[in-house]
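The complex appears here without one of its protein chains, the remainder shown in place.
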Amino acid sequence: MTSVSQKMIDASQRAQKRLAGRDTPFVTNCWYVAGFSWEFSRALRARTILGRPLVLYRTAADRPVALSDRCVHRSYPLSASTLDGDTIVCGYHGLRYDADGQCVEAPALQTCPRGVGVRSYPVREQGPLVWIWMGEAPADEALPIGDWVSDPAWPASQQSYHLPASYIALHENLLDLTHLSFLHANSFGTPDFASAPYEVDLESTPGRFVLTRSVMPTRLPPVWAEPTGLTGRDAARITTSEFLAPSAHVVSARFYGLDVPEQERADTRIMTAHLVTPETAASTHYFIHHARNFAQADPGVTQFMNDQLAVAFTEDVVGLTKVEQMIAATPDGDFYEISLNSDRAGLAMRRWLFQAAHGAAD
Amino acid sequence: MTSVSQKMIDASQRAQKRLAGRDTPFVTNCWYVAGFSWEFSRALRARTILGRPLVLYRTAADRPVALSDRCVHRSYPLSASTLDGDTIVCGYHGLRYDADGQCVEAPALQTCPRGVGVRSYPVREQGPLVWIWMGEAPADEALPIGDWVSDPAWPASQQSYHLPASYIALHENLLDLTHLSFLHANSFGTPDFASAPYEVDLESTPGRFVLTRSVMPTRLPPVWAEPTGLTGRDAARITTSEFLAPSAHVVSARFYGLDVPEQERADTRIMTAHLVTPETAASTHYFIHHARNFAQADPGVTQFMNDQLAVAFTEDVVGLTKVEQMIAATPDGDFYEISLNSDRAGLAMRRWLFQAAHGAAD
Partner (left out) sequence: MTSVSQKMIDASQRAQKRLAGRDTPFVTNCWYVAGFSWEFSRALRARTILGRPLVLYRTAADRPVALSDRCVHRSYPLSASTLDGDTIVCGYHGLRYDADGQCVEAPALQTCPRGVGVRSYPVREQGPLVWIWMGEAPADEALPIGDWVSDPAWPASQQSYHLPASYIALHENLLDLTHLSFLHANSFGTPDFASAPYEVDLESTPGRFVLTRSVMPTRLPPVWAEPTGLTGRDAARITTSEFLAPSAHVVSARFYGLDVPEQERADTRIMTAHLVTPETAASTHYFIHHARNFAQADPGVTQFMNDQLAVAFTEDVVGLTKVEQMIAATPDGDFYEISLNSDRAGLAMRRWLFQAAHGAAD
């Protein structure tokens, strides 16, 4: 095959039109993770979320605060300024903002102008996570992730990555675990993963897309085999990927030895929250919260799994970066993209994201 | 306060429309400082001014010359070529240009084409400064700065900075000294500066904008207190900022002890020429000439003040760079900018600059 038909390119472009892509606006009315709890303190921290530069800090009473980082007077970054009590004093001409973003003092004036200030964003804390609401709608939705993230029965570790790629590509990655056999061939993938049977649930709950792969019998990779004592034994590995929101995805997996009678099997599980916060259209803050319901008292297991997973998630970061660079390097209209049956969940997610972004989510 | 009203954004954008900003063309019919006298020699030097790449050198008779840096034949930089007598021989195909920019030899031809050459720019030398005229109008205007820059009664030192920010933001900085209390809190600012009374003169001379701040009683920062012997004494600090041209601003300050009777007060002054040469719309050559009329014979004072000022001017460079980056990072139409009463001089300057750039300066 030497050539690529214009027909394929046209069909590909038609298909892309209703799918969220790099030009689709962000879904702002949604809770996103702004960072881990310990990242915010009495020091002013700059972070860009959904394309907007923010300054984040904690009040004296330990409440996290998120404000627009750009002073309304001459655009100096508040994150390069001074925290005085719960107020920020701009480092250029000294305008003072309270924790609501209201300007409360302008040193060169007798009286401060009224009704002037930077935008403040609702923030909510949940165990190790600090969430932010970037949209115009009231921030009264529930958080996308359940309180298991702060449940002591689920000991956990956290990781974060800066991903120079689209957050949509990361969600697609998480909804097609075929890639475990290839991108993660040397970490937590196994060859039998790619062809294992899977089920999808794309309709039970609008905006929720679920994929379950059952690999059995299989041999578990060390990250799961060692802590569960299943090394060298035929086992089942049942993995569920759930897209819960533009900001959140949970992967849960259950493992058991096939040599154990059904009624004696332990309910051995891991849960990984993949917290996906767009920085810009082509870069993403990627936060991981990884928990388990076994060996709860053993910090060595926490450390072991964390180290092994860091290798695997770094493979995702490196791989998605290569994809982003390839797309940037290839002229539109010269290439096509096909989707496979294994992309059904990813495509449903991208269709929904497109509609949500354009204000017509079903 | 959570939200930013569209009304504020619209009002801000309307206000910006008649003010010089990053899209406003340069005012070309004006003398700009091309560099300090000792920067130009028999070596060819490249420098971009008002967006145009230039080559600068001195003739055998020591006259500074400024030509377009781009050979008219195949665009090789003349600054990467060879100076032969007072002519430049292009390093690619050997076209030879005289000090007027006229092409006088093309080695591959019997006779040189006539009327071909690179643009030459009028240059004028004034003490430590070499000025250049980039415009189409005759270069017969007076230089913007008086001859005090070469007056031995005013011993001086010089500094230069490359500022990756708009030259307009630098002029605004100089016309609102409120920032001394904040951006320069650790160098030559004092807390009382921001709220000190000020007067402006925006109308006496078209295109000249003057601001005077009187801080008294105050305690002088070391840069002024030590050389004047006013350390630890109540003093007056009277500072005048004058925008003289798109290229030039002079700050002068007088200091005296309040414990000295009026008739016995020395006329102790410093004068700082801030010479502002746009490189591109978002980068600036920033030259400083700093002089005083006291302790004239003491080079230690020159060195001390120069070192202290370098700290302060570096604060300006760093701060304005942050502002430029913030503006580049924040989407138009999502933010607003307000001005305060203390911005009156800066706004008058930006209005005038806008009109001057569009050929309708009054």
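Note that the chains are named A and B in the order they appear, and that numbering of residues resets to 1 at the start of each chain.
What we mean here is this: contacts are C-beta pairs under 8 Å (C-beta built on N, C-alpha and C of every residue); 3 or more make two chains touch, one makes a residue touch a chain.
All values reported here derive from a predicted model rather than from experimental measurement.
Annotation: of A:61, A:142, A:297 or A:338, A:338 touches the absent chain (contact as defined above). Checked against the hidden chain, the listed residues B:101, B:221 or B:346 yield one contact partner: B:101.
Where chain A meets the chain that is not shown, the touching residues are 1-4, 8, 169, 172, 176, 178-179, 181-183, 194-195, 319, 322-323, 325-327, 329-331, 334-342. In the full complex, chain B touches the omitted chain through residues 48, 51-53, 68-70, 72-77, 80, 89-94, 100-102, 106-109, 113, 116-122, 136.
One rule holds for everything that comes next: only the chains that are shown with their structure count from here on.
Inter-chain centre distance (chain A to chain B, centres taken as mean C-alpha positions): 47 Å.
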